[in-house]
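Shown here: the complex without one of its protein chains, the others still in place.
Per-chain numbering from 1; labels A and B assigned in written order.
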Amino acid sequence: MNIHTYEKVWLIAALLLIVGFIATITYGSVGLGIAMIDDSEETVEPSELDEDFGEPRVEHVGENEYEAYVIAQTFIFQPDPIEVPANSKVTFYVTSRDVIHSFSVVGTNINTMVIPGEVSTMTAEFDESGEYGIICNEYCGSFHHTMEGQLHVVPEDEFDMTELSVESDDEVELGNETTFNVAVENGMLDDLETTVTFEIGNETTEEEITVSGESTEETTFTVDSTELGEGDHDWTVTVDDYEESGTLTVVEDLEEEEENGGNNDE
Amino acid sequence: MRISKAGLLVVLAFLAPVLVELRTVLAWVNIELSVLETAIIGGIIIAVILVWAFLPENGDEEGAERDVSNSEL
């Protein structure tokens, strides 16, 4: 077989180009450390994600390191929005409850298929705060185009993983005492020092608390209804930027008032 | 005419990707042409090519432009 000289040159050039491409890609993987989505995660049972995967959530796992556990299902992502701080390294774990979706953060390189039974993981670094849209770019059913979520990278000093919950009665009989049970959950690894502020009527009570990492601290405020007097009293509990509020009704006789149904459950 | 009518048509067609991609490439080096600007540039180039094509042939085979406009085929 005789091959024309030009053709030989062309062939060699083409081969060099091909080898060059492979080298570039290999450099991207090895040199720059761009990892591919792979089979490093255990499989999960899509109908039993609660056990295998847990709730959709963000976890603080190390200094500036977070893990986001995301569930895609027709036609939403959970959690939504996903919140992480700036200057952090976030590993996403994404799985599907039903069909194949994708998890694609628009304007970034975060892009993966989400296949039921499999967990996709990828790690990204967020140096600056910003808001990103998340879309599903794999057709997943008639309303595929409505499937979107948000990723909020909040400034570091505004970020926390505090959760505030308050348990209290809606009504109390005049003369009785009632208690407000306040629970402050700290999802971060570091301790949280903060103040719980409780306001009812025109009274304000403050309490300093320290919630250690990944735990919950409870505190109680006791209110004497005689001091408040009969009627509706608005209350709020504040911890940093979080606020819970409601109304406490002081009634003369609990049984009678019940029928009017003064319910303030929030 | 310096070029066959069909040749002219193909040259003009080839101009479409050149212009469209030129705009994309220029954007990378931060030269941003608006649609209107691109259209005007396109119009000028088309006019130049048409004028050149319809100029009477003077026996000179060396039309520099012709070579360039065809070269990437």
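Everything that follows uses one rule, which is that contacts are C-beta pairs under 8 Å (C-beta built on N, C-alpha and C of every residue); 3 or more make two chains touch, one makes a residue touch a chain.
Simple rule for what comes next: contacts and distances are computed from a predicted model.
**Q** When you check the chain that is not on display against UniProt, which of "ABC transporter ATP-binding protein", "Cytochrome c oxidase subunit 1", "Electron transfer flavoprotein subunit beta/FixA family protein" or "Xanthine dehydrogenase family protein subunit M" does it turn out to be?
**A** Per the UniProt record, the undisplayed chain of the complex is "Cytochrome c oxidase subunit 1".
**Q** What chain B residues would touch the chain not displayed?
**A** The list for chain B reads 3-7, 9-10, 13-14, 16-17, 20-21, 23-24, 27, 32, 34-35, 61, 66-67, 70-73.
**Q** Pick out the residues on chain A that sit against the missing chain.
**A** Its contact residues with the unshown chain are 1-4, 6-7, 10-11, 14-15, 17-18, 21-22, 24-25, 28-29, 34-39, 41, 43-47, 74, 98-100, 102, 104, 106-107, 109-121, 131-133, 135-146, 148-150.
Just so we're on the same page, only the chains that are shown with their structure count from here on.
**Q** When the C-alpha atoms of chain A and chain B are each averaged to a single point, how far apart are the two points in Å?
**A** 55
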